[in-house]
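Yeah, one chain of the complex is gone here, protein chain that is, but the others are all in their spots.
A and B label the chains in the order they appear, each numbered from 1.
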Amino acid sequence: MQLDIAFIIEKVLLISVILLGSLGIAMYATWAERKVAAVMQDRRGPNRAGFMGLLQPLADGLKLFFKEEIIPDRSTRFLFILGPALAMLTAVMTSAVVPWGPDIVTDNGVISLQVADINIGILFIFGVVSLGVYGVMLGGWASNNKFSLLSSIRAASQAISYELAMGLSLVAMLMMTGSLSLREIVEQQHGFWDNGYFTWNFFKQPLGFIIFLTCAFAELNRAPFDLPECESELNMGYHQEYSSMKLGFYLFAEYINLFISSAVIATLFFGGYNFPFMDEVAAGVSPILFAIICVMALLTKVICIILFFMFIRWTLPRFRYDQLMRLGWKSLIPLALVNMVITGAVILWVIK
Amino acid sequence: MKLTNRAANINRDPMTFGEKIYIPAIAKGLSITVGHIFKKKATVQYPEEKRPFSPVFRGLHVLNRDEEGRERCTACGLCALACPAEAITMEAAERKPGEEKMYREEKYAAKYEINMLRCIFCGLCEEACPKDAVYLSETVMPTNYTRASFIYKKDDLLIPHPHKQESK
Partner (left out) sequence: MGVYEISFWFLTVMALSCALGVILSRNPVNSVLFLIATFFAISGHYILLNAQFLAIVNIIVYAGAIMVLFLFVIMLMNLNADTEPQKNRLVQIAGAISGGTLLLVILAALRTSTISSLDQTATDIGLIKNLGKTLFTQFVLPFEISSVLFLSAMIGAVVIGKKEQTV
């Protein structure tokens, strides 16, 4: 096998841009979260550090970096450090298969705006997401603290329960697309209106979307399903013993996860980088400008979904643990199965 | 048996299907919280923007002087007696000849201390004072690091001398 230097440089560039971009967006997601919380509660939110508090995430990051690093005496040291590392690793790994934009066709060849177009893209995301719980579990166990342990056990059971419903809701969608590759799924949703119907999967699978979204809330450990870090019961959950940047990595990983999963939802259900009248736009502008417009369209969708996640977090109260399990096992999984059966029947007899 | 008529009646009927699927409730909640985004903010941007004090606000104490700059306090002890928190201590002394410019009455307070950690800013000392010597100003008590610094001495409490101020 020959190593293509240009190929490697292109991919390294793309990966670093995506990595830095997701770190930056995660940083400003913390700012946006505080602003959203504030305006919903008739407050103003951070507004002292820089214009409209825009330097606040930098200040927070700096604070976390310079705080004292405390590793509990009775903790399992290696796993204690491995926990946040794994959380961060799995958070950024998912971005590899998301197609951020269309191929840029230039005279020298084709530049792909996707790190890896593997034919099992969605399954890759599932694999990485299912590994994401290890960061929480190991961190919670290694802290040698009962609250942390309880929280990590909650996180694990919650993640496993909701992965099932998530997978089943996706199966129905995959039956329609017939492909596991995210690039192909996006290309099938080309434009907005085709053959007298919407092309975006959201309009083809509304029930599947709602199930997927609910499960995404649970997988992200976000309110109303943020039981692993439930303050009133577990006074902080699995990051109770963490301090300094290790705590920062946990919090950061959460926001990167939020960003990436919003990107995945946008890709799967809202047409990814596609937008209405894209063919007319593509005919009018240069390929590079068109690719930039497409990336902007995807980012707009992602930001809207992130804001939706935040609105929900500051609107709904936290579920009780038995309610969470009942919703997962007794409502979402049967609903996803019914959705799957209906989709199968429609494909077999109506669409052919 | 009702004690008051304010008890709200709670509907304990089993939830209907519409309530069970929860999505209408989420939409309703979202409409409320999103509506709050456009409401007027309650925040007062403190250092730049200050809320006016109420006219009956009671802040830090001052010991008053009369028009000629003499201390009004005669160390009668009525304020200390009136104080419910027992925050005021004082020591009286007799005015010597030649000190008429400093003290109005024949007796004056050689030592006058208010422990601001004990003080509850009720204003009873102000009410009790027969000489109009102690007043509660509109200043909020500043914070500090030591307990000792919260015991305000006479120098901290006395208002500046009117004529000396002018000469400065």
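Operating definition for what follows: a residue touches a chain if its C-beta (ideal position, glycine included) is under 8 Å from a C-beta of that chain, and two chains touch if they have at least 3 such contacts.
Just so you know, these numbers come straight off a predicted model, no measurement behind them.
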By the document's own contact criterion, which visible chains does the hidden chain reach in the full complex? A
Tell me which residue among A:D60, A:E163 or A:E254 touches the hidden chain in the full complex. A:E163
Given that one chain is not shown, which residue among A:M137, A:L168 or A:I256 touches it? A:M137
Contact with the hidden chain (one of A:N119, A:N235, A:T300 or A:Q323): A:N119
Residue positions on subunit A contacting the omitted chain are 1, 3, 76, 79, 118-120, 123-124, 126-127, 129-131, 133-134, 137-138, 141, 149, 152-153, 156-157, 159-160, 163, 180
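The rule is simple: only the chains that are shown with their structure count from here on.
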Along subunit B, where are the residues that touch subunit A in the complex? 23, 26, 29-30, 32-34, 36-37, 39-43, 45
Quick one: which bits of subunit A touch subunit B in the complex? Just the residue numbers, please. 39-44, 210, 311-312, 314-316
